[in-house]
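With one protein chain held back, the other chains of the complex are shown just where they sit.
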Amino acid sequence: MAEQVITEELRACIGMQSEPTVIEIEKVMIKRFAEAIEDPNPLWQDEEYARNARYGGIVAPPGFLMTLMMRGPAMELPFELPFTRRLDGGGDWEYFKPIRPGDVLTVVTKLVDVREREGRMGTMVLLVSETTWKNQRNELVAKSCGTSIRY
Amino acid sequence: MPKQLYYEDVEVGTELPLLIKKPTPQQLVKWAGASDDYYEIHYDKDFAQSTGLPGTIVHGRLKSSFLVQLLTDWTGDGGTVKKISVQHRGMDFPGEQITCRGTVTKKYVEGDEHIVECEIWTENPKGEKTAPGSAIVALPSRE
Amino acid sequence: MPKQLYYEDVEVGTEVTPVVKIATTQMLVRWAGASGDFNPLHYEDTFAANQGVGRPIVHGQLKRAWLGHLMTNWIGDGGFLKKLSCQFRAMDYPRKMKDISEPAEGETWWCKGRVTNKYIDGEQHVVECEIWVENGKGEKTTLGAATVILPCEAAKS
Partner (left out) sequence: MAEGQGITDELKAMIGTMISEPGILEVERGAIRRYADAIDDLNLLYRDVEYAKKSGYGELICPPGFFGWPIKEGGAMKTLDTFGGPLDRAGFPRILDAGIEYEFFIPVRAGDILTAYTRVADITERAGRTGNMLIVTQESTYLNQNGDIVAKARSMLIGR
């Protein structure tokens, strides 16, 4: 059985912030997303339709940000955790502005909490991080908070 | 295109129209491509089993995205999803049906926004909630 | 950045600088995502078995893309790939992954080529090559040919 999993060293990482990652939003990314979840809403893909709709053009569906998590800044710890397996524990997303193709997002992630839990798979460490998404006009478009489970 | 929903159309307890998904291995690979999540537990059975899972599993974020679609399908173009929160609690397996459901838990006016809060979740074929969550949406008003 | 290759640098028989590739289950899924070819033949065990190929196979188009890489890597930014062709002769099976970043032990593929002809056509310095993908046993599973236009050192300055 693992001894103390949350070491002082790990606890000291709370508050650590990633370098910003820049992501250019392209139409294809949105299209792939809509295709992957099989969401036929024309607002995400049909220029003609979207031009006459509320936003005056294609926007990314709110769930789209979830596909950018892997591209966004990884919360790299300065040392290896004694776990190689990981699961996605879920998260919160808060949306402030629509995201359009052509937007350039700057994304920063911060480690906000570290927790330990005994689960079916043995001892698990939960890394909770908060991510802010800003567009090229420095507007906050979304905030998210996710839990990565390592076991 | 989804029909427009108005604030006045919903009450506490209103159920969201079901969204039914049945992700195939192909859909998981499409999701991997769309999300850049190439972790092998989602497409390689042997690999998944070597990590202690019973087989390949559906990406948690794909389920979260299904729940967002549940909301956008329901609210129509004029609605805005302001917040969603999802916990990935149970695993879902490719080839099995995932039913996305929701009910309205609260409605109120805040400033000039007409806000509706919902409980949302995904359900596996046994009726278990594999990804429970909540959401806040703003709807247009008829007034 | 690749060093620039000039027309004068090559003779018939000159070897194209080989490129090594390791196909993995993960690479095939990445390829599906990048190319839009989501045929389950390349990632789903049962489907592949029913199609009579045993288990998931490497996409032909991925091997074709490897050969494109072989050529552009060799000719450098100043060269132009004019023509590329390939025929798929045998199936290749990807390695499994050990973890998210490391392939399991197994087969390694080499993309190779050789100059078969060089000539000047008007202003263009043309080089033709035979190219192929070789599996771990040294068998050529994909055969092809490429025609490139190279800059000419004499014209430089």
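A, B and C label the chains in the order they appear, each numbered from 1.
Throughout what follows, contacts are C-beta pairs under 8 Å (C-beta built on N, C-alpha and C of every residue); 3 or more make two chains touch, one makes a residue touch a chain.
None of the values given here were measured: they were computed from a predicted structure.
> Using the contact definition given at the top, list the shown chains touched by the missing chain.
Hidden chain, whole complex, touched shown chains: A, C.
> Given the contact definition stated above, which residue among C:Leu5, C:Ala48 or C:Met71 touches the chain not shown here?
C:Met71
> Just name the one of C:Cys86, C:Val115, C:Cys129 or C:Leu150 that touches the chain not displayed here.
In the full complex, the listed residue that touches the missing chain is C:Cys86.
> Which residue from C:Arg30, C:Arg55 or C:Lys98 sits in contact with the chain not drawn here?
C:Arg30
> On subunit C, where is the contact patch with the chain that was removed from view?
Considering the whole complex, subunit C reaches the absent chain at 1-2, 21, 27, 30-31, 33-36, 39, 51-52, 60-62, 64-66, 68-69, 71-73, 77, 80-88, 144.
> Would you write out the residues of subunit A that touch the absent chain, in ascending order?
Listed in rising order, the touching residues are 24, 26-29, 31-32.
We take it that only the chains that are shown with their structure count from here on.
> At what distance in angstrom does the C-alpha mean of subunit C lie from that of subunit B?
Whole-Å distance between the two chain centres: 41.
> Centroid of subunit A to centroid of subunit B, CA atoms only: how many Å?
Computed value for the inter-centroid distance: 16 Å.
> Could you list the positions in subunit B whose residues touch two or more of the other chains?
30, 33-34, 36, 39
> Got the subunit A residues that touch at least 2 other chains?
32
> Quick one: which bits of subunit A touch subunit B in the complex? Just the residue numbers, please.
Listed in rising order, the residues of subunit A that touch subunit B are 29, 32-33, 35-39, 41-43, 49, 53-54, 61-63, 66-71, 85-95, 121.
> What does subunit B use to touch subunit C in their complex?
25-26, 29-30, 32-34, 36, 38-40, 43-47
> Per the contact definition, I'd like the list of subunit C residues that touch subunit B in the complex.
Residue list for subunit C touching subunit B: 25-26, 29-30, 32-34, 38, 40, 43-45, 47, 96-97, 100.
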